[in-house]
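This structure is in structure tokens; I'll ask about it shortly.
Right, chain A next:
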Amino acid sequence: MNSPLSREEKAAGPNRSQAGSGRALIALRDLTKVYQEGERLQPVLRQVNLSIHSGEFAVLLGRSGSGKSTLLNMLSGIDLPTSGEVVFSTDRGEVNLTRLSERERTLFRRVHIGFIFQFFNLIPTLSVEENLLLPLELNGRTGPPARDRARGLLEAVGLADRARSFPDRLSGGEQQRVAIARALVHDPLLLLADEPTGNLDLETGQRVLGLLDRLTRQRGKTLIMVTHSPEVIGVADRLLRLHAGQVVVCDDPAEASG
Partner candidate 1 sequence: MKLPPFLRIAGILLLVAVLVGAGQWYLAGRAFDDTAAAPRLSLSQALGGELAGFARADRPREFRFPDDHGPHPAYRTEWWYYTGNLKSAAGRHFGFQLTFFRTALKAPTDRVERTSAWGTQDVYMAHFALSDVATPRFYTFQRLSRAALGLAGASAVPFRVWLEDWSVTGETAAGPSVSMQLSAEEQDVALRLRLRPEKPLVLHGHNGLSQKGAAAGQASYYYSFTRLRSAGVLRLGDEEFQVQGLSWLDREWSTSVLGEALQGWDWFALQLTNGQELMVYQVRQHSGRIHPLSSGTLVAADGTPQTLTSADFQIEALQTWRSPTDGTVYPAKWRLRIPGEAIDLTITPYMADQEMHTLIRYWEGAVRAQGTIQGRPLAGDGYVELTGYGEKKAGSAVFGRLS
Partner candidate 2 sequence: MSRLLWRSSRGYLRQHVWQVGLALLGVALGVAVVVAIDVANESARRAFVLATQSIVGRATHQIVGGPNGVSEEVYRQLRLTGKVRALAPVVESDVAAPDYPGWIFHVLGVDAFAEAPFRPYLSSAGVSPDNDFSAFLTQPATGLIAAATARQLGLAIGDRLRIRVGTRHQFITLVGLLAPNESGASAVENLLITDIATAQEILGLGGQLSRVDVRVPEGEAGQKLLATIRQLLPAGVEILSSRGRSQAIEQMIRAFQLNLTALSLLALIVGAFLIYNTMIFSVVQRRGLLGLLRIQGVTRREIFLLVLGEAALIGGVGTVGGLGLGILLSQGLVQLVTRTITDLYFVLTVRELALTPVVLGKGLALGLGASLLAALRPAWEATTTPARVTLQRSSLETLARQTAPRTMLLGLLALAVGLGGLWISGTNLWLSFGSLFGVLLGCVLMTPLTTVGCIRLFQPALSAWGGTLGRLCGRSVVATLSRTGVAIAALMVAVSVTVGVGIMVQSFRQTVVRWLESSLHADVYIAPPSLIARRSDATLDPALMQRLTSAPDIARVNTYRGLQVESRLGLTQLVAIDLAERSYDAFTFIAGEPHALWPAFQNEAAVIISEPYAYRHELRLNETLQLRTDRGEHAFRVVGIFTDYGSDQGLVMMSRHTYDQWWQDAKISSLGVYAEPNSDVDRLVESLRRLAGAEHEVLIRSNRTLRAASLEVFDRTFTITTVLHLLTTVVAFVGVLSALMALQLERAHELGVLRATGCTPGQVWGLMTSQTGLMGLIAGLLAVPVGVGLALILVLVINRRSFGWTLQIEIAPEILVQAIGMAVVAALLAGLYPALRMARTSPALALRNE
């Protein structure tokens, strides 16, 4: 099998991660999420405590319905936990997402978080370039510098020549590459990827993963990815498994993918 992730890079990963290990980017404290299903309370997360370090590449595993999406929602401030805290360390100090209003969380998200989705989720009515410009604009970055930045990233994902195309003209792999560029374009602290290869064929998926790994690691971005791909499990800094509402850190990839 021709893994897109080189051993060197894999080896370098933890080192770098360890280099920044003095600082936890995200700290989850006693995070609990309970959904109400009719009369019944359905706990999804039970007092999860977890730190994600800056620059770390964490893979989130778990069966369907184990709470992976819920955890991503908590991490991005899309949803609030029933109890517990989600604390980000930013250059302006600690930010506790659970204490922020919806609007503040949205503003936080637009600056600090980038999303990559299974179904790419490009805005169909915006061209490739415009899809990239949108996060920049939302962060108040317009004009030629913003365009240059978008161009730069498109080049980085190898789609500079498709800048003016609309998403429906692109193949799945291309769309996901655009999505990666979009997630990175505003230079977020954290990237959240939800089964980014789930909707792609194996080969394209591997290429996209390689790109994602390269770009995030190059730029020192923290990446949390939900996936089942064994290749990814192999290169991740840490494997987190969600089971019965708890996050279990497992070091053995074999066990993780089992």
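For anyone wondering why these and not others, all candidates are chains of the complex that A comes from, given by their letters.
Basically, a residue touches a chain if its C-beta (ideal position, glycine included) is under 8 Å from a C-beta of that chain, and two chains touch if they have at least 3 such contacts; residues count from 1.
Source: prediction; values computed, not measured.
**Q** So chain A is shown by itself and the numbered options are 1 or 2; which of them touches it within this complex?
**A** Here, the candidate touching chain A is 2.
**Q** Would you pull the chain A residues touching candidate 2 in the complex into a rising list?
**A** My answer: residues 69, 72-73, 76, 78-79, 102-103, 106-107, 109-111, 113, 115, 117-119, 121, 123-126, 130, 133-135, 137-139, 142, 168, 182, 194.
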